[in-house]
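The structure under discussion is supplied below as structure tokens; questions concerning it will follow.
Here we show just some of the chains, and they stay where they sit in the whole.
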Amino acid sequence: MRNLSFVDATSLTVGKIADLAAAQLRRGTRRSHVITGVAPLDEAGPSDLTFCEDSKHTTALRSTRAGACFMLRRFGSQAPDSVNALYVRAPHRAFVTIMYELYPAVLSSGTGSEVNTISSNASPHSTAAIGKDVAIHSGAVIGPEAKIGNGTVICANVVIGARVRIGRNCVIGASSSITHSLIGNRVIVHAGSCIGHDSFGYVRAPRGHLKVPHIGRVVVNDDVEIGAGTTISRGTITDTVIGEGTKIDSQVHIGHNVRIGRFCAIAAQCGFAGSVEIRDFVQIAGQVGIADRITIGEGAIIGPKSLVITHIPAGERWQGNPAMPGQRFFRCMAILRRSAASPVRTVR
Amino acid sequence: MRNLSFVDATSLTVGKIADLAAAQLRRGTRRSHVITGVAPLDEAGPSDLTFCEDSKHTTALRSTRAGACFMLRRFGSQAPDSVNALYVRAPHRAFVTIMYELYPAVLSSGTGSEVNTISSNASPHSTAAIGKDVAIHSGAVIGPEAKIGNGTVICANVVIGARVRIGRNCVIGASSSITHSLIGNRVIVHAGSCIGHDSFGYVRAPRGHLKVPHIGRVVVNDDVEIGAGTTISRGTITDTVIGEGTKIDSQVHIGHNVRIGRFCAIAAQCGFAGSVEIRDFVQIAGQVGIADRITIGEGAIIGPKSLVITHIPAGERWQGNPAMPGQRFFRCMAILRRSAASPVRTVR
């Protein structure tokens, strides 16, 4: 694909790719053609795999030089003859599945600074329990009585605090710190994240603010991914909990005692004040703020840059500052827009 | 409290707790009952202390299994007989006061990776002046001529730049960096914070932006707490100053030359552009943005997600984007909401 690549690819024949993805082949597709990389439609060359899922991209499809392309069957007539066309129902998902085959090291690459070894420049405490096939890169610090599960990668300059438990097959990105926490299996934490510090809690006292001590933990369940620069505070006298399979983007702030359910998706730069409760399958767009003690019902969807100051019922879609049901929000916006465009400016 | 805890508790009798908090005892309270931990009302067991301050929590109070509970006297009749009820005027504050007694190490735990020693894996420069009872954890770097006051804890992988001064009894959290700064006593800086870097300053020049060099410092006064992932820029040709006792939450951005007064509280993800001035006792909710050179008067309160582009007088409560006096903001919101709910959609 490029003259400088950070991930080594294997190669696969078109036939093997079709078999792995249960794809149907356009007439004339050559099963023996060899694929050694991936690229977008407009950058792909004869040895690259690509995909076309959306009719917005059929212009690019018509001129692609890709060696193979996953697509919906109805786009088949628009792909050049040189393309080995592979028909599937979910082209992007099929493409992602094949990426894992082509780039087997892609998820464990971390900083790529070392592999499958404990660096002589790392500092695991003598009482830490390190599993099998663990990599600990230079400068990483592992505190006393910490446990690191089999197959986990601790990248350079990471800090793992005393008694922290990290599960199996995790990747903890460069320079992140994890203290006072229990981390499940297959958890990915990206660079520069902080998990397990105290958060913002005070009681009023005669001489200013009296700090609330924190004795709670952060509990991160299996298959969670946490973005770069995200901060997750430990609980005060209970725990902060992130549910199984939930994905959190970069620079998200999660306050003390917050409980996030399973399979949620939380986009970048959201902020959750103390004791917020997010139920399962909730989707939250970027830069949303949620006030303390608010509950978001199962499957709710919150639009970008919203400020949530009331509970949101299950399954609803809300947006705005302050957030309101989505239809009402868009009506408000339409009213304002029309008012601003109208020659009469006074509003009563 | 739990099978895996990050903080070691001592124990106290109910009588001792009552004495320390100047509490009155409900009839039947056993002074000799032993307390070894704390928990919320609904999680507490017979050896735990808890508290009930708000009538919202009396349902939980009626079924709590706690061994002792601080509460307002008027809730006394609702606590089960098994609870040793302790009457005080400020239950949460009393509870926090006792937490410090039960968990004497809670504030200095840092990453807990080492205590009261200078790690052989730390790199204090030979010209740095390190006080008594200082802990410097693995991977921490202390620059030349830096000074670290007595009793301060420098957590793992922290960077303290040349000539920086840190006062007494501070805790500097894992992986944070402090350069070009003077830090007072009893200051807490949480993980991943950056203090003392250059900020965003340019003058227009024929070939793009010419960087404004920064020669100012960051001055952090006594008893300040700074959250995880917060960034505080050094001044350009004057200083950036944080006043005594001010508390700053996670992921706050403070630009060059900003001056924040004493005993302010600033919630997560706020951003202050260059030369903003915040007077004493100001409270700012989360995700607020303040434009450059704006002044916020003493004791003002700013609501969440506000954008402040005009000065705010002392003692006022403002909110909105752009921010306006709170009453006007809520009227605006009510008008919009009613318009959207009305069958007639045109607004004149």
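Order of writing sets the chain letters: A and B. Residues in each chain are counted from 1.
What we mean here is this: contacts are C-beta pairs under 8 Å (C-beta built on N, C-alpha and C of every residue); 3 or more make two chains touch, one makes a residue touch a chain.
Only a predicted model underlies this, so the values are computations on that prediction, with no experimental measurement involved.
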Homo-oligomer size of the whole complex, from 2 visible chains: 3
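Operating definition for what follows: only the chains that are shown with their structure count from here on.
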Could you grab the centroid distance between chain A and chain B? Build each centroid from C-alpha atoms only and quote it in angstrom. 28
Partner chain B, residues of chain A touching it in the complex: 123, 125, 139, 141, 143-144, 157, 159, 161-163, 165, 175-177, 179-180, 182, 192-194, 196-200, 202-205, 207-215, 217, 229, 231, 233-234, 237-238, 251, 253, 255, 269, 271, 273, 287, 289, 291, 305, 307, 309, 321-322, 324, 328-329, 331-332, 334-336, 338-339, 342, 344, 346-347
Within their complex, chain B touches chain A through residues 1-2, 4-7, 38-40, 43, 90, 92-93, 96-97, 99-100, 103, 106-107, 110-114, 119, 121, 137-139, 155-157, 173-175, 188, 190-192, 223, 225, 227-229, 245, 247, 249-251, 263, 265, 267-269, 286-287, 304-305, 321, 333, 335-337, 339-341, 345-348
